[in-house]
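All protein chains of the complex are present and in place, except for one that has been dropped.
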Amino acid sequence: MTALTDTTTPVAGLPATGAARQVWRRLRTRPAALVSAAVLLLLVLLALGAPLLAALEGQDANTYHDDLVDSARGGVPYGAFGGASADHWLGVEPGTGRDLFVRLLHGARISLLVAVGATAVQILIGVLVGLATGLGNRWIDGVLGRVTDVLVALPMLVLAVALTAVVPRGFPRPLLLILVIGFLGWAGTSRIVRAQTLTLKSLDFVAASRLAGSGPWRTARRELLPSLAAPVITYAAILVPTNIVVEASLSFLGVGVTPPTPSWGQMLSTAQTWFRADPAYVLLPAGLLFVTVLAFTVLGDAVRTALDPREASRLRVGTRKEAS
Amino acid sequence: MTRFVLQRLAGAVLVLLALSVLVYSLFHLAPGDPARLACGERCNPQQIAQVREQLGLNDSMFVQYLHFLQGVFVGRDYSTGVSLVHCDAPCLGLSYQSDQQVTQLVLERLPATASLVVGALVVWLVVGVGTGLLSAFRRGGPTERILTLLTLAGSGTPVFILGLLLLMAVCAYLQWLPFPSYVPFGEDPEQWGWNLLLPWLTLGLFESAKYARLTRSATLETLAEDHIRTFRAYGVGERSVVTRHALRGAVPPVIAISAVDLGSMFGGAVLTESLFGIPGLGKTLIDGVKAIDLPVVVGVVMVTGTFVVLANVVADLLYAAADRRVVLT
Amino acid sequence: MTPIVEVTDLTVEFARSGDPVRAVDGLSFTLDEGRALALVGESGSGKSTVAGALLGLHRGTGARVGGTVRVGGIDVVTAEAGELRRLRGGVAAMVFQDPLSALDPYYAVGDQIAEVYRVHAGGSRRAARARAVEVLDRVGIPDAARRSRSRPHEFSGGMRQRALLAMALACEPRLIVADEPTTALDVTVQAQILDLLHELRRETGTALLLVTHDVGVAAESVDEVLVMQDGREVERGPVGGVLGAPAEPYTRRLLAAVPRLDGPVREPLQKGSPLLEVHDLRRVFGRGSRAVTAVEGASLTLHAGETLGVVGESGSGKTTLGRMLVRLLDPTGGRLLYGGREIGALPERELRPYRRELQMVFQDPVASLNPRRSVGESIADPLRVAGERDEARIRGRVRELLDRVGLHPDRYEAYPHEFSGGQRQRVGIARALAAEPRIVVCDEPVSALDVTTQAQVTALLAELQAELGLGLVFIAHDLAVVRQVSDRVAVMRAGRIVEQGTVAEVYGTPRDPYTRQLLAAVPSLDPVRATERRELRREGRQELAVA
Partner (left out) sequence: GPEDTGATGGTSGKAAGAPQKGGTLTVLNSEAQTDFDPARLYTSGGGNVPSLVFRTLTTRNREAGAAGTQVVPDLATDTGRPNKDATEWTYTLKEGLKFEDGTPITSADIKYGIERSFAAELSGGAPYLRDWLVGGDAYQGPYKDKKGLASIVTPDARTIVFKLRKPEGEFPFVATQTQFTPVPKARDTGATYEEHPVSSGPYKVVRNENDGERLTLERNEHWDPRTDEERKAYPDKIDVRSGLDEAVINQRLATSTGADASAVTTDTNLGPAELAQVGSDKALAARVGTGHFGFTNYIAFNPKVKPFDNPKVRRAISYAINRTSVVNAAGGSALAEPATTFLPEQKAFGFTPYDHFPAGKTGDPEKAAHLLKEAGFPNGLTVTLLHSTAQNRTTSPEIATAVQEALGKAGITVKLDGRQPNSFNEKRWSVKDAPGFFLSRWGADWPAGGPFLAPIFDGRQIVTNGSNYNHAQLNDPAVNKEIDEINKLTDLKAAAARWGALDKKIGEQALDVPLFHPVYKRLVGKNVKNVVISDWTGVLDISQVSVK
């Protein structure tokens, strides 16, 4: 006997997909989320299709155009907006005259790869360690906590310099960067997860899960992860751009990707002083980076919101009201 | 609690030992001959050999490490050529490059870094948490959009560009401030503050987006909780609901991340330090790394490590104080 | 005199995964100053929704509210934010149904009350604190000055409920909307609280809207009753009329289901071997000067197929004891034997094989359900842990369980916030049963349920017990229910078991004065008798005060 007859037909299929589908349904109603997802997708496509687009423009990433830069004035491109022209859609790089459009696209490959890869490593390790320290006994918490301390205190640069020198030259540099940034940068995630876990584990639903016979791992996955998802996704969204900037800083300090391969970070670090003489050179990578940051943030926010069933019901009505 | 602190301090010793071992090992992996660097470009082989001998680089790595430990725990003697100088415990050795006592060198640089980092902490907490709160409060409105864009722009701009832009704008174009140069607090507190303003802003703004997002997300999370309804149902103003109750949910992640950032920034604010000419640890570290100056690198890492550990102990204490349900172990 | 509450044609619709649900449908009523109205009805009938509507709590949540609601002359549906804030707490104060989740876990209880007080009364922080201690004391929190500094999780369920009531009282509103304010209270405290509300009405003319499923409580404390079903009014009238001579069959059914102290008792079962043996169990919270001994020297035995009722004062340690029995709390001392094996000190890993056999239904249904997981998933957990992989079987079983606890099987995908208080409690029961346990500790399993659902659930428990030989520990404040479902009863007070025996012994020939006191406090269904008894209690208190 129920008070209300419920006409909802349950979604068929696996419960996991059911939940995922619900999240997707909630996401779909948010235009900002869709736009940012589209922007990210576009960026990925542009990055992947860089050679094709380069061919379309008729340029490539590494050809010098000495005739397009004014050697007497530090190599600043001739013409307005960084020498943009029908041949070079976004102008050329000061000093070399290399085509900026193609370099930006190729740069996106490395930057997105490194940033997303490193973020994935950071989140994965961070969540695992954070859960282990939050749920584990004193001993585990102590040991892993100290390991985290060691990693936080170990300057990334020292490791990067040591590793770039030691690792054989054949080893792909982007992968190395992913590993270095990833393995040194998970402490934030693990601390957040630990803090949240400590709060959550005193709640009754965690107790209920223990009673159901779940081990810590299962409890973590079923009960904690859904609640942890919000801060973790938020943090991940901000980690991606941070990692692009870390890559830029490593480039700036000479341990980034190897030339002539472009990356946004490398472009930004060489563009540092150019913002007066050739604003386009700074604005293009900075603008792209900003768009990426924005897209990740908005999407992260939307996913975070969509994951919360309480939020969702209220959003839906909101949009419906607007419609009516 | 006393027991907790004592345990953590014991842990700190382990962390520092592990760090020093790690740095020693990494250092031995890295290429380059410190003796040759210390000697200068045009040294001949005999001279290099002499310098190597003098720096103790002929000993095995293990022996070198033991000497290091000896210095830390009981102190060591060093020759300046003219006389022997005793380096008191905790002695982190002499810089290969400048022959300065590293302990002293690091302590000299610590105040500058501490000034920078702590000020930046204030900025990112105020700006970050404030922005986060405001944007949670005025969700979906123009205020939130603008704030979000601003903080994101801050975090999406590398420090070396953000700082230079600030310098250009404030010191060159508008000339509101002279170009900053570091003045120690002890010398002139007012000038100290004025000169650190831009570095604080640079580092703080760069970090603040992270805090803004975390605060916003955690605050919105908490706003969905049932107890918020209670306070709303009692006519407590929205501002109060957000700042007093919803914000509390943001405390744990913000404390957690602050501790990590604070600790790692003690050795990692290289770019800000060099951009603003702040004689801090980050710059010392990077110079040490470049010059394969092991004692300096270890010295800085020890200090960084100490701060990481301290920051975490404080964070855990704060956290337990903030949420009584959490038991310190 | 204009009524303080005027509700005309109130309709509330929730948008629930897909299509809207009409929780309240065309309801109208008024309430005058100094009067009391009870909303009764089965679980999920829309009582809380109405209560919330009085304070405009559906605003901004996406629920659609139709009709008009005027409280203290303010149109709640259209009022401006500032006006609404003055109304909330100042004119009308709400006591929420879920006491744990309704308080901020981070702040001391006293501070929360003080904060709310200052919003309306202003004044210094110190004065507000003093006021908080005063109202906490009034609602019967012992040692109020000290306990006002505790955080909500340090309070027992009943104490939290009283803290919420204290919050409502603090602002001296003209209307108190109390949503199931006594579900977690033992009968003596409940009586005390109901008396308090009554006094308030008499002295200050405060009006009371009491939401309850407990007809007894309604009979004790209101002038008028409105019976609801499916969001609609079924019957309305003076309390004596509706409860004494119900016109509608639904009301009659509701009344018939109320357990009585003179109702039938269970057939004593053939005793098997002891499932659970407890000797001298003890639990202390905190250390040093802040230490609270919640349970002291508790010994009891539970046999397979037996139900042990636990009754007692709010804060007497019932929940703590129950949690220790299933090892959610580690005992500070004493022995805990399950099937002859000492499990009181087993580490978590070694405990895991027994976990599923020892289940608990939690007192606070909100906190015990993960807000981010659909209830179906929560219920399915024990099944999955047991190794069930077949999704269809899992779903089938969950639907079956939902059905057995009186919920629509299709609500697998619904989330906890979409349920009413009683519905959530039933989800908790379903989850406990899903594990196929041998022992279930039920912490106030039916206190949030209307009598019909309550009867349904207790019948279900009994059925399962017979089927599976379950050992039940039934913690409740409702003596009649305990009497109805238990074989033996333990009475707790201040952490100790003061009396233990068969139902017949304890209810028939109570030895401990506290037990007698409890039995005397059970609310009566007859409003006239209820008034008489209230007078008696008042005189008793006055006498005490004089002496």
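Just so it is clear, A, B and C label the chains in written order, and each chain counts residues from 1 on its own.
Here, a contact is a pair of C-beta atoms (placed from the backbone, for glycine too) under 8 Å apart; a residue touches a chain by one contact, two chains touch by 3 or more.
None of the values given here were measured: they were computed from a predicted structure.
In terms of the touch definition stated at the top, the absent chain reaches A, B within the entire complex. From the options B:Ala18, B:Cys171, B:Leu197 or B:Leu310, the residue with contact to the unseen chain in the full assembly is B:Cys171.
In the full complex, subunit B contacts the hidden chain through residues 30-33, 36-48, 50-51, 53-54, 79-83, 85, 97-100, 105, 108-109, 164, 167-168, 171-172, 175, 178-179, 181, 274-277, 279, 283, 290-292.
On the side of subunit A, touch with the chain left out of the figure occurs at residues 62-64, 66, 69-76, 94-97, 161, 164-165, 169, 254-255, 258-260, 272-274, 276-278.
The definition used in the following text is that only the chains that are shown with their structure count from here on.
With each centre defined as the average position of its C-alpha atoms, the distance from subunit B to subunit C rounds to 51 Å. Between the Cα centres of subunit A and subunit B there is a gap of 23 Å.
Subunit A and subunit C have Cα centroids separated by 47 Å. Shared contact sites, meaning residues of subunit C that touch two or more other chains, fall at 153, 371. Each of the following residues of subunit A touches two or more other chains: 202, 308, 310. Those residues of subunit A that touch subunit C in the complex are listed here as 1-11, 14-15, 18-19, 22, 202-205, 207-216, 218, 222-223, 226-227, 229, 307-310, 313-318, 320. Subunit A meets subunit B in the complex at residues 138, 141-142, 145-146, 149-150, 152-159, 161-162, 165-166, 187-188, 191-192, 194-196, 198-199, 202, 230-231, 234-235, 237-238, 241-242, 244-245, 248-249, 252-253, 265, 268-269, 271-273, 275-276, 282, 286, 289-290, 292-294, 297, 300-301, 304-305, 308, 310-311.
Here subunit C touches subunit B in the complex through residues 55, 57, 81, 84-90, 93-94, 96, 98, 101-107, 112, 115-116, 119-120, 151, 153-154, 164, 167, 171, 366, 371, going by the rule given at the top.
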